[in-house]
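Written below as structure tokens is the structure these notes are about.
All protein chains but one are shown in place.
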Amino acid sequence: MQFLNKKAPPLEVSDWLNTKMPLTLSKLKGQVVVIHAFQMLCPGCVMYGTQQAKTIYESFNAKGVEVLGLHTVFEHHDVMDKKALKVFIHEFKIPFPVAIDRPSSSGLTPKTMAKYQLRGTPSMLIIDKVGNLVLNHFGQISDMQVGAILGQLLEKK
Amino acid sequence: MQFLNKKAPPLEVSDWLNTKMPLTLSKLKGQVVVIHAFQMLCPGCVMYGTQQAKTIYESFNAKGVEVLGLHTVFEHHDVMDKKALKVFIHEFKIPFPVAIDRPSSSGLTPKTMAKYQLRGTPSMLIIDKVGNLVLNHFGQISDMQVGAILGQLLEKK
Amino acid sequence: MQFLNKKAPPLEVSDWLNTKMPLTLSKLKGQVVVIHAFQMLCPGCVMYGTQQAKTIYESFNAKGVEVLGLHTVFEHHDVMDKKALKVFIHEFKIPFPVAIDRPSSSGLTPKTMAKYQLRGTPSMLIIDKVGNLVLNHFGQISDMQVGAILGQLLEKK
Partner (left out) sequence: MQFLNKKAPPLEVSDWLNTKMPLTLSKLKGQVVVIHAFQMLCPGCVMYGTQQAKTIYESFNAKGVEVLGLHTVFEHHDVMDKKALKVFIHEFKIPFPVAIDRPSSSGLTPKTMAKYQLRGTPSMLIIDKVGNLVLNHFGQISDMQVGAILGQLLEKK
């Protein structure tokens, strides 16, 4: 786990789903932001990461935590396109906004993924109320640890 | 759970993946056959059904149980096509052959699904050594119950 | 796991709890017998073994499987006596008869435990309809495997 504690760079998003209007990190300032970076056909995502993100949403959305999905497709792009993702969001009953990471012109890794140096999916990013990146975690992370980080960030002035 | 105990009708398959050659139930006579009917974007499938089918394969394949996947798409056909299914099989490391249920000309439910009157996905079908359908179960079923049925059918003359 | 396939020796029991009358393996002939050897203060027992034994009881008792507990105390005898065991049976809602393994005159290991060469607790013993010991397993065993053994033994003539 990398604790970075520096300014979270803007998300590069080609499209937003499951939200009435596009979001930006700067618009979300004042809130704690949890980003669930995933691919819809990644087993670790669908078996625990996405469920955990839903639990975070249910437990903390009313308390000042914004949860966002970030679909960071770095392989098999043709079968994980926007149309497929819409079905995934519907079938898995995703309750939070989902951003599609902007494809890079050259190469497989999309832009936000590259900028945040994500190591794969699922990854969890946590950004504090003033916009600093506090957590950049690849793979599984315990509910207790996630709870502790969010409890701390919500309390922080 | 419906115990039918009558002849399992032939599978209607448009394509086979993850196997060198097409299979038929009649070719498999003498073995117990477990069919995991699923859709690659069905949460109940990816979160437990498919994992259970893999466990059955690992535990019983060497003992006379053939495990087959049956991709019975009855909704969102365009994003669960053969190309997408191939990625799913690869990413989820499915070790057993997967049949694609033959689409019906009129309507959404594919042919094998209709013939077996499956109620949805995941469904588990178990066929005994002489070709009779012994179990047609929709939804979750305990590992202990699956084990008991397989132990019994393997022992049966 | 040791498959022994020879005559299961008689249980050496100092007391029976949770049953109207004492049992013997010979009285149970014609049924499959599962023995859950445990100690009431053994973590692996209370966290999974005893629960699994209860599940076996619920799933198979009506189908010809007798489940027995065997309290095989080999350490801390004074705090796992009959009085304490009665409370354990009550609090953990054990639905099956529980035998107290007969203490040996010299040494810590009780008599049935020694005779069956149990390696510790929890251990699972499975005895077939004609009285042969089929399984003598120390530690965790999967529900699917237990189911398979029971399904097979119930089917066997």
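Labels for the chains are A, B and C, by order of writing; each one numbers its residues from 1.
The rule we apply is simple: a contact is a pair of C-beta atoms (placed from the backbone, for glycine too) under 8 Å apart; a residue touches a chain by one contact, two chains touch by 3 or more.
No experiment lies behind these values; they were computed from the predicted model shown.
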The chain left out of view makes contact with A, C
Among the options A:Thr55, A:Ser104 or A:Asn132, the absent chain makes contact with A:Thr55
Per the touch rule stated above, chain C touches the missing chain via residues 40-43, 46-47, 51, 76, 78-80, 83-84, 87-88, 91-93
On chain A, the omitted chain is touched by residues 55-56, 59-60, 142-156
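The rule we apply is simple: only the chains that are shown with their structure count from here on.
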Contact graph of the chains (line, ring, star, complete, other): line
Distance between the CA centroids of chain A and chain B (whole Å) is 34
Distance in whole angstrom between the CA centres of chain A and chain C is 49
Note: chain B residues in touch with at least two other chains are none
